[in-house]
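Shown here: the complex without one of its protein chains, the others still in place.
Chain naming follows the written order as A and B, and within any one chain the residues start at number 1.
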Amino acid sequence: MSGWEAVVGIETHVELQTASKMFCGCPVVFGAEPNTTTCPVCLGLPGAMPVPNEEAIEGILRIGTALDCEIAEHSVFHRKNYFYPDLPKNYQISQYDVPICHDGSVEIDVDGDASVIGITRVHMEEDTGKSIHVGEGGRIHGAEHSLVDFNRSGVPLVEIVSEPDLRSPEQAREYGAELQRIVRALGVSDVRLEEGSMRFDANISVRRAGDVEYGTRTEVKNVNSLRSLQRAIAHEIERQIGVLESGEPVVQETRHWSEDLGATTLMRSKEESEDYRYFLEPDLVPMRVDASWQARVREALPELPAARRARYKGLGVDRRTAAVLAAAPDIADLFDAAVSAGADVRLSGIWVTGELVAYLRAGDRALDETAVEPDHLAELSAMVTGGRLSATAAKEVLGGVLDGDGSPGEVAAARDLLQITDAGAIESAVAAVIGEHADAFAKLREGDEKVLGFLVGQVMRATGGKADPRQVSELLRSKAGG
Amino acid sequence: MRGAEAADAAFAAGEVQGPLQGIPVALKDNMCTRGMPTTCSSKILDGYEPPYDATVAARLRAGGAVIVGKTNLDEFAMGSSTENSAYGPTFNPWDPATVPGGSSGGSAAAVAAGTALVALGSDTGGSIRQPASLCGIVGMKPTYGLVSRYGLIAFASSLDQIGPMTRTVADAVALLETVAGFDPLDATSYRGEVPSFGRSLEAGVAGLRIGVVTELTSEGIDSQVLGAVTSMLDDLAEAGADISEVSLPSTTYGLPAYYLIAPAECSANLARFDGVRYGLRVEGETTEEMMARTRAEGFGPEVVRRVLLGTYALSAGYYDAFYGRALRVRTLIRRDFERAYEDVDVLVSPTSPTTAFAVGERAADPLAMYYSDVCTIPSNLTGDPGISVPIGVDDAGLPIGFQVMAPALEEERLFRVAAEVERLAAFSARPALATSEVVAS
Partner (left out) sequence: MPIDIDIAKVARLARIALGEEELERYGAQLTAILEAAEQVQALPTEGVEPTSHPLPSTNAFRPDVVTASLPRVEILAAAPETEDGYFKVPRILEAP
C-alpha cells in the first residue's frame, strides 16, 4: 500500500452484563432456550412501555468516564426507525444528537508506537433479537425462511464510536483489544467476542498519502473477533486500493466479512440510504447526570489497563507480563495482593501469567474457582528465594495449590519436593562427587567451566534432585577456585 | 358477569375493596385486558388477546370494579366519529343518524345509553372530551402522566392520556382516583403524590377567575353551541365567577401542529404491527413483502393516511420544515397558556365546534374531520387537564358540551368548576336510545 494511507474508524458494540435488560425486568443470560426470556416490553407487544435500567446507565457512565469522555449533563433517547423482523418494535431505542458521553480518547500502543485515538461518542441503546437463516448454509441470501429469537432483544448495548484516527489494521486490532481490556477492567461486561457481547463495525477508506480529504468509505459490519477485525480491514484496504488503482471509484456500501473466504463481500449498497427518521422517544424522559453523579462514577473507577501497565513498568515487571496482567484484572489483582504480601515481583509475574493462565485456560475455569490465595504466592516465593524449592518444583507446587491440595508448604512436603537446605548434607554430597570424578574436578580447577554442569548434575543425582543447584555450583566453584 | 357476582359476594361479606366495588366499567378497546380480546378496532389485531393487563385495568380490578366490556373506537384511536372501525361504526344514542364523536365513541355511547355506568377512554386530541360532548356525558382528560399509559396501545405517546367518561362529575372524580397515580411501568407517569381531586366539588366558583378563550369562541363555532356557552358564562358570572376574555394567539396553530406531531409518533408506534409476533399476517415471498402486505391489509385508510403522513413528516429533508416546526409551535402554545394562567384560574371554551354530525358527513374529508378537535387539541399539546360537561341541547335535541381547562395537576380546581357548571346546567335530558345497541368488539 505504498503511496496510500488508510483511514479507519470503528463502532464497537458492547452488551452490558446487568442482571436485567435495558428497559424491562427480563434476565440477561446467554444461551437460554429461544424466546424464554421475553416479556411484553422486549417483545414489543402493543401497549408495553420501556423503563430504563439505572444500572445500565451507571455502566455506560463508567465506560464513558474510563474513555475520558465528557458526560452530558442532559441527554435523551431517540427512536431509530427501520423495519427488521428481529427488531420487535421496528424501531430501536437509541441515542442520536445528544449522546450521554462524548469527546473522549484512548491511548494505544503498537510495538512501542503510541497513538491517541479519539472517541466521538459513547451512547446507550437496546440490542435486537437474533435471526437464524434456514437453508443455504445459514446465509441470509438464498435462505428458505428465517427463525427469530427475542431473548437478546432489549439487552443493554453500549455503542462506542471512534474518530477516523486509525491508520492500519494492526492499530485497529490493538484499539479493539484495548477497549476490551478497559471494559473488562470496569466489570460491566464479560466482553466475550465469541458470544457476541462485543462486536465491531469498521468504516474504512483510503487516500493518497498526503491527501487531506477522506476517500469514499465502506462499512464492514458485525466483525466478531480481533483477528477478523485486523484481517477484514487489511483486506478492505487492499480491495479499495485495487479498485482505485484500476481507475474505478470506491462505492459507498455496507460489506460483510467472511472469515471463510478471507474477504469482504457486498451486503447492500447505500444508494437508498437509510432514512431512520430519528425523533425523541416520547415514552421516556430525559436523563440528567449531575456533577455529583459524575464524580461518584469517577471515584468508583478501578485502575485501568494503561495505568496498570505504567505502574508495573515502575515495579520492574517486563512488558509482556505487564500487558498480560493489564488485560486480566482479576489475575492482576491477585498479583498485586501477592506482591503486597511480600511475594517476589518477577516470580509472581511468571507464575500468574504463565502457570495460572495456562491452568485456567486448560480447565476453562475462572480464577475464583481455584483455591489460590495471595498468601500462597508469597509463601511459594519465599520458598524459592530461600532455596527450599527449585523454580521447576515451584511450578508443580503451584499446580497443587490451584487444585486445592493445600498451602505451598503442605503441597511441597506431601510431594517430597523440598530441597536440602542443610549445608552439611550438601557439603558431603559435593565432597563425594569430587572424590568420584577427580578428573572432571581437576579440569574445573584449570578453569574449564564446561564441566561445571556435569558436576552439578552428579550432585543433584546424588541428592535425588533436592539440592539447590545454585548453591551446589557455588560450592563447587569455591572449592575449585578456593 | 362472574366479576360482578364475586363483587356482590365481597360486598355482602363486608370486604369492600374500593369506591368502585361492583361497579360495571367499560374500557375503550385500546387498553390491554388479559385474556380478553383487545383489538383497537383494527383488523390487524383481530382476535388478539394480550398476555397482560393494562395498569388501569389492573387498578380497576383491584378497586373492585367489574370490567363489563370493551368499547368500539376509531381504529387505533384515530378519528373523531367512531366510523373508522373494522367492526363497523357506533351510532349516537341521541340520534342514530349521527356519530357519537370519537375516537372514544363506544365508551361515550355506552355511558350515554346506560350500558355501562362509567367508562374509560383515551384522549390524544380530544378523543374523550369530544365524544363526551356529542353524547351528553362528562368526559375528562387528566394532566399528562397522571394516569399510567402502560397497556394503553399507543397512538401518540406524548399526547395520549387515559381518563374517565361518566354521567356525573362526581363519578369522574371517583373513577379517576381509582386509576391515577405513579406506575413504575410507565417512565412518563407522574411521580408525586396524587391529591384528592374531589375536595372542592361543593365549593362553587365565587371569586374564581374564568378566562374565555377568544380563538375558540369565534368563527368556526356553531352559533347554537356558542349561544349555550355564552349563557353558561352568564350563569357562572351570576354564581360569583370573574369572567374575562383571554387570547391565546398560538392556539390557532394547534390543529396543524397536532396533525404533524401525532402522525409522526404514530408512524413509529404502529410499526410493531408487522405480522411477525401477533395479529394479522398476509403471506409474502419475503419478510419485507409479508410485512408490507400485512400492514396494507390490516390498517384502515385513516391509519394508513396518518402513518404515511408521519413517516413523511419525519423523513430526511422534511423534518425541520414540518415536525421540527410543529414542536416549536407546541412550545409557543404552552407559553400562551402559562401566560394566561397568570391572570385566570381556569380557561373555558366549547368542547366541540358543533354538536353530533351526520354519519358519513365528514368521512370523505379528512380536514373537515380533523377540525372537530380544534377546541380540545391545545390541552393535549400542553399536557394540561380538560373536561367536558353537558350544558344543554341544540334545536335538533343534540347535546352541547362545555369545556373547562386548568393548569397541570390542578385537577381539584378543574373539578370544582366542572361541578358548578353541572349544577348550573342541571342537564337532565336523556338520549332517545337509552338501550341502544353499542357495538363492542
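Keep in mind that, in the parts below, a contact is a pair of C-beta atoms (placed from the backbone, for glycine too) under 8 Å apart; a residue touches a chain by one contact, two chains touch by 3 or more.
Remember, predicted model here, so these are calculated numbers, not experimental data.
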Quick one: which shown chains sit in contact with the chain that's not drawn? A, B
Among B:A296, B:A358, B:A396 or B:A432, single out the residue that touches the unshown chain. B:A296
Cross-chain touch to the chain not pictured, restricted to A:E11, A:E238 or A:D275, is A:D275
For the chain left out of this view, which of A:G9, A:G47, A:G64 or A:P85 touches it? A:P85
Answer key for B:G275, B:P353, B:G386 or B:G401 versus the chain not shown reads B:G275
Using the document's contact rule, name the residues of chain B that touch the chain not shown here. 48-49, 51-52, 144-145, 158, 184, 187-191, 250, 252-253, 256-257, 259-260, 267, 271, 274-281, 283-293, 295-296, 299, 304-305, 307-309, 311-312, 315, 321-322, 324-332, 334, 366-367, 370, 381-383, 408
For chain A, enumerate the residues touching the unshown chain of the complex. 18-20, 24-27, 33-40, 43, 51-57, 74, 82-87, 90, 128, 131-133, 140, 142-150, 221, 254, 256, 267-268, 275, 277, 279-280, 282, 284-288
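Rule of thumb we're sticking to: only the chains that are shown with their structure count from here on.
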How many angstrom lie between the CA centroids of chain A and chain B, rounded to a whole number? 55
Quick one: in the complex, what on chain B touches chain A? 30-32, 38, 40, 45, 48, 50-52, 54, 149-154, 156-158, 184-188, 264-265, 267-268, 271-274, 276-278, 287-288, 291, 311, 314-316, 319, 323
In the complex, go through chain A and note every residue touching chain B. 40, 43-52, 79, 81, 83, 85, 88-91, 146, 148, 275, 277-279, 282-285
